[in-house]
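Written below as structure tokens is the structure these notes are about.
A single protein chain has been omitted from the complex, and every remaining protein chain is retained in its original position.
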Amino acid sequence: MSFWGLLASVIPVDLLTGLKTTGKYLFSRKATVQYPEERKEPADRFRGMFGYSLERCNVCRGCEKACPIGIIHIESHWEEYEQDGKKRKKQVIDRYDIDVKRCMFCNLCAEACPTEAVWLTTKTYEAAAYERNHALYFNKEKLMHWEGVKAFPGMKPPAEGGLPAFRLGGEEEEDH
Amino acid sequence: MSEENKVQQPAPPKMPWEEKPVPPQPQDAGEHPLVRELEAAVPGAVVEALEFAGQVSVVVALDGLMAVLSALKGMGYRFLVDLTAVDWKDRPEGRFDVVYWLHRHGDSARLRVKVRVADGVEVPSAVELWPTANWMEREVFDMFGIYFANHPNLERILTWEGFSGHPLRKDFPIEGIDTGAAVYPDIYPPGGGPVKPKGGA
Amino acid sequence: MNELLWTYVGWPLLKILVILLALVLLAAYLSWFERKLLAYMQIRLGPNRVGPKGWLQPIADALKLFVKEDLTPGFAEKFVFLLGPVLIIVPALVVFSVIPFGPSPHLFITDVNIGVLFILAVSSIGVYGIILGGWASNNKFSLMGGLRSAAQMISYEVPMGFSVVTVLILAKSLSLVRIVEAQKQAGLWFVFPGFVAFLVYFICGVAETNRNPFDLPEAESELVAGYHTEYSGMKFAFYFLAEYANMVVVSSLATVMFFGGWLRPFPNVSALAFLDVIPPLVWFLLKVAFFLFLYIWFRGTFPRYRFDQLMGIGWKVLLPVSLVNLLVVAYFVSLPGGQV
Partner (left out) sequence: MADLQATLLGGEEMEVSFGPQHPATHGVLRLLLKVDGEKIVDAKPIIGYLHRGTEKLFERETYPQCIPHTDRMDYTAAATNNQGFVGAVEKLMGITIPPRAAYIRMILAELQRIASHIIWLATHALDIGAVTPFFYTFEEREKILDLFEEYCGARLTLNTMRIGGVPWDLPEGWTHRCRRFVDELPKKIEDWERLLTNNRIWKARTVGVGVIDAEKAIAWGLTGPPLRGSGVAWDIRKVFPYDHYNEVEFHIPTGKNGDTYDRYLVRMEEMRQSVRIIRQCLDRLPDGPVMAWVPKVIRPPKGEVYFSVEGPKGELGYYIVSDGNVTPYRVRVRPPCFVNLQALPELVKGHLVADVVAVIGTLDIVLGEIDR
């Protein structure tokens, strides 16, 4: 071992640099976010709780087909109504269920939706529940009102006029 | 903008990503240099050679497999990238394709070697040539039930000992089988679908 | 008669009680201090929820450990399993009976004329707690932790002893009070003549208390939790407390032997007399706190040594260094007028 090597092994410069670094961070700004009191605002595109608008939905079932794990369940029937003296038929939703506990928030349903009736860009993520089978199984009323879901401050559930924070997916195109 | 101008300026050429994609076509690769090289080393080994999307695959006979593989290793294919299988359930010439995907570092050539085997037929193990084949063959055995002769330790790897069936076979139900491992069947019903309310559809 | 009773029973008991309580609280708050400090080094805030600014966190932790179910594994050797925590906590606390916190006789429980020997002897009993606990748990990780600890403690006891002997040569006494007084007479802390001895002592101290970078017996990522893997509730709390109490012991000893105990820096330089406004007890505690801070700083910075490397350092580096150092110091002291 050379003299310098010996000296370097006696004076632990490497260890002291380490100590200096941690010492420096001791006085640095802390990264902690004090969660319940402080919240980081999610980005506009953040995919969180579902928003669902019954009025916009034209029952194309695109979301049901697009869902990779098949957690969207739609039932509907045809209803006749008159418009401008003509008889017309439209589909009426009986049931629109999303099993949110199994959802992986991939956004494929929102991308498949031509009318932007289902979206995930709600910034809302506090949907934890003690019992997931029922609390996290949303039918259309629950979806509209976000029952048991704590909306992110500033966001409203769809029933109260909440709209997506950002349009994420779904090309602008006419209904079919 | 006048009519004339429009005529004079031809429409800009469509970029490749704006056009309808042209899928690659399979071509016979009997004359491909990689195949000819193999053919020269082991005459008569190649049963079929195909090039698709720039990748060459050769089908070899099961009895010539070891000769082909060791010849390939001698030719510089030192790296076994992948070893897997495909299940063609009702194919008459053998149910499974065992697929070797080899790489040569010198010229970055890649060659896919396939061998067709029927259910229950043993395939010689490639562990001697490439130690990395060990777990890959175990996985193929586990998932497809293809046995490898002379494998040092052919046991299940991803599923557990005592699991019945080979999941990646086409006749294995995609919903899974009842292994008796369901924990709370009354709360979490089998099948894993949405919990439907009583009396619902 | 009554007076006698008070002098020989009442007063010492009271002192013991106060020091015991203070010590347990100190150890508990040391853990809080450590968590907070580590957190600040790791750019986070640390415990700040229980009580104002998290001040009550150690109390909450203690309460939690009190009410937790006390599990004994089915295959454990029941009696020895119980004995382990007792064997480790008792020596850790007993050692404090001879540590002088200040010059007045009210500030130490007793001044034994073999204080240093007493500490070395008693504190080595602690290792039995670890070995027995690890063995009795009947868990392979615990056993490995116990064995590592045994080997580690035995190998580091030797260089530590030699570095302590250096101080004894300088002070010519085994009594801790006398050691401090010798430093006062010499007018200088023993860390200056015995710097190498101090380094060896402190490294050994870190190793003896199983702290990072020598925390092998409980190396979390290797041995799950080492010797106390199977312990829970109060038994675990004993191990935990003992570790922190031992840290305080090592720091106190370092203070007493090398940093002049309760003395201010350069006790004989009258220019620095204004420093005497700070009472001796506070001087002592400040010095101890500095060493505890070092402990935590090390933990926040260094990776962990491997077992064989640890042994290598103990036997191949620290032992020869401390021996040579001892010889050199002894030579200088034996020179005529070599009195420090």
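Residue numbering begins at 1 within each chain, and the chains themselves are lettered A, B and C in the order written.
Throughout what follows, a contact is a pair of C-beta atoms (placed from the backbone, for glycine too) under 8 Å apart; a residue touches a chain by one contact, two chains touch by 3 or more.
Keep in mind it's a predicted model, so treat the numbers as computed, not measured.
Displayed chains that the missing chain touches over the full complex: A, B, C (touch as defined at the top). Summary of contacts with the chain left out: across C:V24, C:L38 or C:V158, the touching residue is C:L38. The chain omitted from view is touched by exactly one of C:Y29, C:F290, C:F307 or C:F332, namely C:F307.
Counting over the whole complex, chain A has residues 9, 12-15, 17-18, 20-22, 25, 31, 42-47, 66-68, 104-108, 111, 120-121, 168-169 touching the chain that is not drawn. Residues of chain B that touch the chain left out of view are 15-24, 26, 52-53, 55, 57, 78-82, 84, 86-87, 99, 101, 105, 108, 110, 112, 130-132, 134-136, 139, 143, 156-160, 167-168, 172, 174, 176.
Seen from chain C, the chain kept out of the figure touches residues 38, 41-44, 140-141, 144, 148, 212-213, 215-216, 219-224, 299-309.
Keep this in mind: only the chains that are shown with their structure count from here on.
Taking the mean of the C-alpha atoms as each chain's centre, chain B and chain C sit 62 Å apart. Of all the residues in chain A, the ones that touch chain C in their complex are 15, 18-19, 21-23, 25-32, 34. By the touch criterion stated above, chain C contacts chain A in their complex at residues 37, 40-45, 297-298, 300-302.
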